[in-house]
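Before I ask anything, let me first share the structure, which is written out below as structure tokens.
Heads up, one of the protein chains got dropped from this complex, but the rest are sitting where they should.
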Amino acid sequence: MSIRTVVWNEFLHENENEAVRGIYPDGIHATIAAALAVDAGIDVSTATLRDEEHGLPAERLAETDVLLWWGHKAHGEVDDAVVERVAQRVFEGMGLIVLHSGHFSKIFRRLMGAPCSLRWREAGERERMWAINPSHPIANGVGPAIEIANSEMYGEPFLVPEPMETVFVSWYEGGEVFRSGLTYQRGAGRIFYFGSGHETYPIYHDEAVQTVLRNAVHWAYNPARPWTDVSEAPNVPYDRARETLTPKGASLHKEGEEGFR
Amino acid sequence: MSIRTVVWNEFLHENENEAVRGIYPDGIHATIAAALAVDAGIDVSTATLRDEEHGLPAERLAETDVLLWWGHKAHGEVDDAVVERVAQRVFEGMGLIVLHSGHFSKIFRRLMGAPCSLRWREAGERERMWAINPSHPIANGVGPAIEIANSEMYGEPFLVPEPMETVFVSWYEGGEVFRSGLTYQRGAGRIFYFGSGHETYPIYHDEAVQTVLRNAVHWAYNPARPWTDVSEAPNVPYDRARETLTPKGASLHKEGEEGFR
Amino acid sequence: MSIRTVVWNEFLHENENEAVRGIYPDGIHATIAAALAVDAGIDVSTATLRDEEHGLPAERLAETDVLLWWGHKAHGEVDDAVVERVAQRVFEGMGLIVLHSGHFSKIFRRLMGAPCSLRWREAGERERMWAINPSHPIANGVGPAIEIANSEMYGEPFLVPEPMETVFVSWYEGGEVFRSGLTYQRGAGRIFYFGSGHETYPIYHDEAVQTVLRNAVHWAYNPARPWTDVSEAPNVPYDRARETLTPKGASLHKEGEEGFR
Partner (left out) sequence: MSIRTVVWNEFLHENENEAVRGIYPDGIHATIAAALAVDAGIDVSTATLRDEEHGLPAERLAETDVLLWWGHKAHGEVDDAVVERVAQRVFEGMGLIVLHSGHFSKIFRRLMGAPCSLRWREAGERERMWAINPSHPIANGVGPAIEIANSEMYGEPFLVPEPMETVFVSWYEGGEVFRSGLTYQRGAGRIFYFGSGHETYPIYHDEAVQTVLRNAVHWAYNPARPWTDVSEAPNVPYDRARETLTPKGASLHKEGEEGFR
């Protein structure tokens, strides 16, 4: 069975900026989707900011296994209800891959619970992404390091929670470092942040980067049935406890009453 | 120098429920504050929901080193702006101790980026909080386990991120378990979640629980100067890079321009 | 391609103790192997302490993807050279599943770098293993909790490093708790510790336990090519650095010389 994957892209720079359009004439999402489609195990489609509900209505998200997210200048335009819907799907088990400037997207900040801030410089400098564990499912096949001839510098401190795993750390020509491949778990969902991918450089045309993205889709995929009530806090009445119980003491709630929220 | 500590309490149940008032006549915050005040290294005050700005104006938070949070039935009444203000102070280095039903508070959910859901039962059953590392600064002095004669059951799955450290795990008479003492780091701030503390039982009068709270204040305290621009993402121009750089390639931003957000 | 899996068992109690023989007439390894063999994706064989080189010669380990380890009374009889060989294979990418009393095996202690001590009681009491994340690949399909009618109590503190993920936490009739399902990464290899499995009770005949073991084999399997020089610390001469370098300052090592070890 294929992994139902949606590549989401803001899709604004490609229409407004000559340099970006030159590199991604059909949009960053099209380039990434084509790179994923090479893998027969991935069933890929795309969505963009200007689509209705940003292309992410509830029905579609319910049938999405892994979502990739690229956004930059219009994070604020993403509807809060859609952000919450995506977060809920991650909790249920949908994988999420956040790309580059998506570090400041609403959805990434929502799931990290942290500032997600960093330092940056757009000078086309060299970036080298070192694989911390080259045998990690996400890094497998790209060798010891990925060389990016021209990149935007993203530098530490990167204000995210300590990750489950540090998969890549980047070196920059200008003297900075950046933890550029990080994994997280939220509820039943796996999250991968990948740092490289500035829109004025052809980074998503790079073969090694494309391998990482394909790998990440497989890694983020959770085949378990969606955990749809993951955010509920059900009461377990005393007479349905697994051990025999006799209620004692005072009580706020009447039996069967819902909890506060 | 003392640790400037604020105990925040919703302070509603104590006014509305006879049983709760009997246990905490001056409010849960008063009992906790008295327990902390025993420690000469802690300088304690209180704040409640009905105070102006919930008692947490920016000036006061700026002078708070550690904040304790107890809320239950009125999480929704806490102003989003105050929640964001508290989150920002945690990122800057303020310690935060979230108590019991605070698992569903806006501030805890904001910082966890996760559902924070759990199972629960109010049957006055026995709880036993086992110290996973009895030499941890937070557990030090309470022995192998804290016995709570009557407690509200909080059961797994508890939908929070994998913690930095698991400090306590609770056993319940009815057959459940709960990771009841968990530590997190967000930005420069340390967070401790402590599970026990239902308002219809005298849990905050327990000596071992009071020891944990005092310990937690010391653990959560970060003496470093507040990192006030922790959420900023400053540009580092190429001519201020630590290594000599010559800009290359296309660029989205003009020099000196701010990043998108 | 099938996952080449070896079930290692000390295989002493089954020969010496009537009760154990009654439950596992062909040995614990045979029961576990049969449970794994149900899965067409797992290619299973067994090895025991009294086999030559404990059944784990280098050639066999080189062709093993996942190793399960059950030992109890004869940890000390396991040859240090074999332990080191197994550790090296884990670093290269072999998965390792350590069962029950294997917490004190040489190989587990070698890989944890910690005491691996715990509390215990053999009273046939009830154990309930709660899934912390029921959608985790290892817990998938076993429901909210696994009920073990008769179990040996293993209690906290369990002196292991903070895990990558806490998969199960157990409740015991006698009042203790135990983190009974824990994941770790060492080099390219994944490790899963599973607590339940005392030899005087028919625990490995339990369907849910068998599901966990099958799941764990899949989870622990790393399809990447073995990282055979994972323990080497190669010199990178200045003229093979990725950036142009001119050597400066004093030096201990002559060029091409190996590092100290």
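Letters A, B and C name the chains as they come in the text, with residue numbers starting at 1 for each one.
Please note the rule applied: a residue touches a chain if its C-beta (ideal position, glycine included) is under 8 Å from a C-beta of that chain, and two chains touch if they have at least 3 such contacts.
Quick caveat, the model's predicted, so the values are computed rather than measured.
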item	value
Identified contact with the non-displayed chain, of C:41, C:143 or C:161	C:161
Of C:64, C:101 or C:133, the residue in touch with the unshown chain	C:101
Residue ranges of chain B at the interface with the undisplayed chain	93, 128, 133-137, 140, 145, 147, 164-165, 185, 187-188, 222-225, 227, 242
Positions on chain A contacted by the hidden chain, ascending	128, 130-134, 144, 155-158, 162, 164-166, 169-172, 175-177, 179
On chain C, residues whose C-beta touches the chain left out of the figure	13, 17, 19-20, 72-76, 87, 91, 101, 104, 110-115, 117-125, 150, 153, 155, 159, 161-162, 164, 173-176, 184-187, 199-201, 230-238, 241-243, 245-253, 259-261
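Definition applied: only the chains that are shown with their structure count from here on.
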item	value
Chain nearest the overall C-alpha centroid of the shown protein atoms	A
Mean-CA-position distance for chain B and chain A (Å)	27
Chain centre separation in whole Å, for chain C relative to chain A (CA means)	31
Chain centre separation (chain B, chain C; CA means) in Å	36
Two or more partner chains touched - positions in chain B	155, 162, 164, 175-176
